[in-house]
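Omission of a single protein chain aside, the complex is shown with its protein chains in their original locations.
Presenting chain A:
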Amino acid sequence: MSEDKQVRFIITRQDSPDNEPYTEEFNLTYRPNMNVISALMEIRRNPVNAEGQETSPVVWDMNCLEEVCGACSMIINGKPQQSCTALVDHFEQPIKLEPMRTFPVVRDLIVDRSQMFDSLKKVKAWIPIDGTYDLGPGPRMAENKRQWAYELSKCMTCGVCLEACPNVNDNSDFMGPAPVSLVRLYNAHPTGEMNKSERLEALMGEGGIESCGNSQNCVEVCPKGIPLTTSIAALNRDTSLQAFKNFFGSDRA
């Protein structure tokens, strides 16, 4: 080959949360098995844009590099996904990288997903086991149920489902699909079940499950294949029952 094969990137950049976004293009030499992160690393090593001008290195977020932490999520050619597992060979050129604008942009491709963490706190997405004395081992979980729960536990709070949801935006305080599905996970756990109604109440609060408009984009885009719409419908059922209990009273807690 006389000339090396090139890969073209168009990256949406933003210098700070208050600056206007702009795009910058980069040409890189193709390497076999290149992925979006390795391309970004190459730009960081040699921050020269397609016009040959020196520029500031593009910043992005990453951690595990094996699609389990969710930190590297961004929009690649229009679709939100993890950049660490995005192989350049699988994309049409030029490859467009954008931040997930559903979240506040910190800089370039880095977004602030703390709203998801706040939602997890709101719905009590954990199992309280702390006490003043040793509570002993909890009840056992059936193996088939554990396998089922494991699928739900794969959520990495990546935010892709929120990015795809038409009801998660500045006009709505909807927490999005991921926290709803986690309520299902923790409510199914034999110990977590003890706080079931508290989590349901949180889901019935502001920005909760009612804001779901059933567009069902979330289940199509979740990289972990989590059955989000099944979880939402199941929690719709549970919150319906909870609402009846709240209204008519119940002799059970």
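In this section, a contact is a pair of C-beta atoms (placed from the backbone, for glycine too) under 8 Å apart; a residue touches a chain by one contact, two chains touch by 3 or more; residues count from 1.
Quick note on the criterion: contacts and distances are computed from a predicted model.
Missing chain, UniProt protein name: "Succinate dehydrogenase subunit C", from among "Iron-sulfur cluster-binding protein", "ABC transporter permease", "Succinate dehydrogenase subunit C" or "2Fe-2S ferredoxin". Shown as candidates are A:12, A:81 or A:229; the residue that touches the absent chain is A:229.
When the omitted chain is restored, the residue from A:17, A:138, A:166 or A:190 that touches it is A:166.
For chain A, the list of residues touching the undisplayed chain reads 78-79, 164, 166-167, 169, 171-172, 174, 201, 204-206, 208-217, 220-221, 227, 229-230, 232-240, 243, 246-247.
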